[in-house]
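Below is one structure, written out as structure tokens; the observations come after it.
The other protein chains are all here in position, but one chain of the complex has been omitted.
Right, chain A next:
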């Protein structure tokens, strides 16, 4: 309490003033008391003195009157020396106790009578009895409290003697003293009372002054106090605080300064918040903020026993946009995608129950996530996912160019798929991957099995790295046969992973994983190097033999891969048209311009370009014309559908088209003689499939090329 009292400036000032005022008032009171006492003492003293003087004058007068009267009465008795008459006179006055003596002296100054019966001192000299003498012409004198008088006694205008009186006025003067003491006491009491009154008045004035000072200080420091409290509140996080002070002067300036500081701080805080919580590009909440919101909303849902959906959105092929159109375009696309998602959520009125804000966050890259609070049934989430997919499926017009992307959406539901925010989000991520795995442009609800798949995928990715390092990969080659001559014309390099523990892993398990990961580049490069090395060996054995490698869409759009292949061909001095690149339709079509550029470079470098799995993807005749393509590989599905006794018009049309466009054709997936026969009949030049040759290790291929004269039939 004491510390709190003293920490306030107003209180300190008030206290200081109070102390000062108290000291001043105390000094004043002490001085006043002193002066009052002195004044009283002086007044009493003077009063007593004057009173004493007045009394003495009066007493002198009375005594003189007495002595004159007495002397006149003694005049005749003295003349007659009538001692008894004199005694009578003197004894009369001597009855007064105050009369110390009454002497009657002769003209010669000898004692005639002292008022006693026998006058024992008769004849004594005057000077031995009274301090006065007629020579000094002194009629009276005070000795202490006794008044001595010497009065000539006149008889017939002659001085016949002297009357000497000694009057003791002790009683009167004592009475005067007592009176003086009473007056003094009374005056002192009055003085004391006066001082007490003054003291009380001073105290009252002091109290009033202090009170006014306190009020004044409080009033003066109230704005400062308010500013202090606001500062404290602001410091404690109250963002509604404003430091505006209406007063002018220093406090006004201080208020303004604080307000400016607050604004700067707010701005800085906003920036920091944005940095910390907002995604710079889309201005959407970032992962950090989202996780906090998610935890908050999970807690809310837990309290309200509600379900909540978490929708994890990943843009398909966004990486390709970045790779082909540049990061600026990618950013613009992300911005547009975020805007679309936001609008959609607002349109669907999906917002956080506490903030009424659409719950959309960008977790990084092309990943977005949104929430569906108070979920009633799963169909709502499906609807949301469909709408999202629909929205993002619309082509994006950016800088005059259209971009087509799709989205893979993973969905989790609290509390079904997890309790913690991290678990829920992780599972949503997994579901999204699952959706992506199942062919993109899809949505998937999380299931525990996905978790398992993801585990496998992770293991796979880890395994691929190990395989690259430790040489667990190897290539197998599936020969391509000239159907007219039955000679092996080329081979397609196929990646094989011989896992030390799991054995041979089917390509379908790990190839998609590699394609979706950043391992595609090193794997592609490894395959290319291995294939070129094998090719060069085989070239010595069989000049003009060609080997083709598969380049996935992800690798196709990488400049590094493009240049790597070009450089590799030149460095290894691979003969022209011996190294072929196989691409899928879809991978080419997605970024046609970039693809054309790449293909042109490769073509110029002397590589052949083939379209793999032709007929399954997004096909357009125009790109066949636009791109520098050497041939088509008819997808095995067409081969499966071949009917010996039908026209097989689709394959025939493709063959006709290729012929008209001067494109070579390889029929894939030939497993039976009838299929071989069909293609021969339809005029396909090349064939590939288990029915001709299975994929084989390099040594087998080499041996095959050495030993056989490349005559092979499906029946053999």
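Couple of notes before you dig in:
Convention: contacts are C-beta pairs under 8 Å (C-beta built on N, C-alpha and C of every residue); 3 or more make two chains touch, one makes a residue touch a chain; residues count from 1.
Please note the rule applied: contacts and distances are computed from a predicted model.
Only one of "Phosphonate transport system substrate-binding protein", "Respiratory-chain NADH dehydrogenase, subunit 1", "MxaK protein" or "Glutamyl-tRNA(Gln) amidotransferase subunit A" fits the UniProt record of the hidden chain, and that name is "Phosphonate transport system substrate-binding protein".
Touching the chain that is not shown, out of A:34, A:80, A:96 or A:640: A:80 (per the contact rule at the top). The omitted chain makes contact with just one of the residues A:39, A:122 or A:142: A:122. Those residues of chain A that touch the chain absent from the view are 73, 76-77, 79-85, 87-89, 92, 117-119, 122-123.
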